[in-house]
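Apart from one protein chain that is not included, each protein chain of the complex appears where it belongs.
Which chain is which? They are A and B, in the order written, and residues in each are numbered from 1.
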Amino acid sequence: MKKLRYAGVLTAVALALAGCGGEKVGAETPATTGGKECGTFNLTVSPWVGYEANAAVVAYVATKDLGCKVVKKNLKEEIAWQGFGTGEVDVNLENWGHEDLKKKYIEQEQVAVEAGSTGVKGVIGWYVPPWMAQTYPDITDWKNLNKYAALFKTSESSGKGQLLDGDPSYVTNDEALVKNLSLNYKVVQSGSETALIQAFRDAEKNKKPLLAYFYQPQWFFNEMNLVKINLPPYKAGCDAVPAKIACDYPPYDLDKIVSKKFADSGSPAYTLVKNFQWTNEDQNDVARMIAVDKLTPDQAAEKWVKDNESKVNAWLGK
Amino acid sequence: MTAQLEYPGVQDSDALLSIEGLWKVFGPKAQRVPRRPDLAALDRAALYHQTGCTAAVRDLSFDVAPGEVFVVMGLSGSGKSTLVRCLTRLIEPTAGSLIFEGEDLRAADEKRLRTLRRSKFSMVFQHFGLLPHRKVIDNVSYGLEIRGESKPDRRRRAQEVIDLVGLAGNEHLYPEQLSGGMQQRVGLARALANDPDVLLFDEPFSALDPLIRREMQTEVVRLHREVGKTMVFITHDLSEALKLGDRILLMRDGAAVQLGTGDELVGAPADDYVREFVRDVQRADVLTLRWICREPRPDEPLDGPELGPDVLVREATRLVLEADRPVKVVAGGQLLGVIGDEEILAVVADTN
């Protein structure tokens, strides 16, 4: 008896709730885009917005036009390279140099292959905030840096001018440069990109002097037009001996790396990745939408793809 | 009680538990201390200075008779708690022999020892040692549980002892819900549940209020009368020792100072230490007529009332004072001596 009553009450409650239940799970069947031949590929996403722009657009096109399943993995570069070996990573869409890793994974272990340039040019160098370039126009020549060294003194630079270095991920020659160019500066490690950007913001806003290591393309250039210092120009081979470097950083041709397995798979996605190429401006557009306008990577990609159909068609070989 | 006082010295063959040359030494290379006479002779400070060792029990020998209440007394640090733990090898003795019912306990292996602990010995602890996560009844039946008795059996047995110690109605409470005295009753019940031959008490009542303590002492006396177990009782409280003990072993720095009945200790202290120890005792409550009677003076009339030698002074006071002639102390028809007003008054007024 008791049990029966219990069940009765329960059913009543359930029914009452069900009345306002609304839409049922699975009522809307997800649109299944076919494209079985594309399959799944793992895309590493390195921790900077420019890369995220690349990844957003490629993933969007691969999913929408080719019906692939793209698994994005947020990884530091070094870890991503390891991933080629373990099969955890198929595609890296923006590689900055890393000759040592190329040697290891492409030549020695043969688990990865190059997949051509992204078309984006990478520039590394020393930058000052815009107000400084205006106030001290001749500061952009490295020869004048010693003249202004006192301006850049901070609590960290032990009486010399401070040259703020960046994210530990990036190779820097700055200590060698300071020494070999006889600059009265001390390299101070900011330790992260976040710290660099914050330092530039603060410097520009409060008109504080700042000299720091930075790089393009970077979404931050949408917010602030940093001015590059002209170091002695780069000539091939001038950076051969790390301790004796006295010239600017080489221009980087950012390229794509894919796993050997993926390259051999014959997937249309590989063709897309291989053909993918755009410009610094394109990347900055998408990066700005993500970083400043706060769109999701997918929304940003959709918007850009709509406006640049011809480029996308070229990648797809249409 | 009085019955056992008739034979203060127990014959070896009658002993339930027989201890011979027992040592427990803590510290580095403890084994050498009992073996080397030069070390064994050192006092506490010298021994520690020379070897870094402390002898908690040194060269003890005694027997416990079946049904006896054997009290071990001493101040804290005298080694009495260590001694009681050595008896069941909860602490491993350093040297000496332990014979229980003719069996050499020191030769027993771990398994045999467990069997003995499960059936022959039980212990009651100073701070009760109850398991806070078990109800009273589960605490009491713990010993039965670990020896694998069925649930109904151990429930029944636990209930019996719970009733016996006056805990009925509290079976389903947790220890923390009970007063200290009640908790110790649980400890007592747990010890009794196994129906052991020997009950070991390690200062069981020293953590209790005086009133409760007295009540519990009475309880032990009652239990002893009802179940007649052999008991080894550790205490630092002389009045407790005198109240409960058939015989008392007084320890100091791990060694025995005196072994005897209560009135022997009070009436004939072995040394100044014992004398100092028993100084504040109400002698009238402890001493029997045996200890104060004297030879009759030639001129005294010997037709006064007769009393036995084991009558307490306190009990005899009235009769002696009211009688107009000395009271005769007679044992087995033989005159041991007489007692007059002066002897009684000397004890009662405690002019020692």
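The working rule: a contact is a pair of C-beta atoms (placed from the backbone, for glycine too) under 8 Å apart; a residue touches a chain by one contact, two chains touch by 3 or more.
Note that in this section contacts and distances are computed from a predicted model.
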Protein name (UniProt record) of the chain left out of view, among "Glycine betaine/proline transport system permease protein", "Serine-protein kinase RsbW", "Lipid II isoglutaminyl synthase (glutamine-hydrolyzing) subunit GatD" or "VWA domain containing CoxE-like protein": "Glycine betaine/proline transport system permease protein"
Option from A:106, A:123, A:151 or A:195 whose C-beta touches the chain left out: A:195
Which residue of B:157, B:190 or B:213 touches the chain not shown here: B:190
Contacting the left-out chain in the complete assembly, out of B:58, B:117, B:185 or B:328: B:117
Of A:38, A:187, A:254 or A:301, the one touching the omitted chain in the full complex: A:187
Where the missing chain touches subunit B, by residue: 26, 52, 56, 81-82, 85, 88, 90-91, 113-119, 121-123, 125-134, 142-143, 145-147, 174, 176, 187, 190, 194, 200
Absent-chain interface as seen on subunit A, which is shown: 10, 13-14, 17, 21-27, 30, 47-49, 52, 73-79, 81-83, 85-86, 88-89, 100-101, 104, 154-156, 158, 164-165, 167-169, 171-176, 187-199, 201-202, 206, 219, 242, 290-292, 294
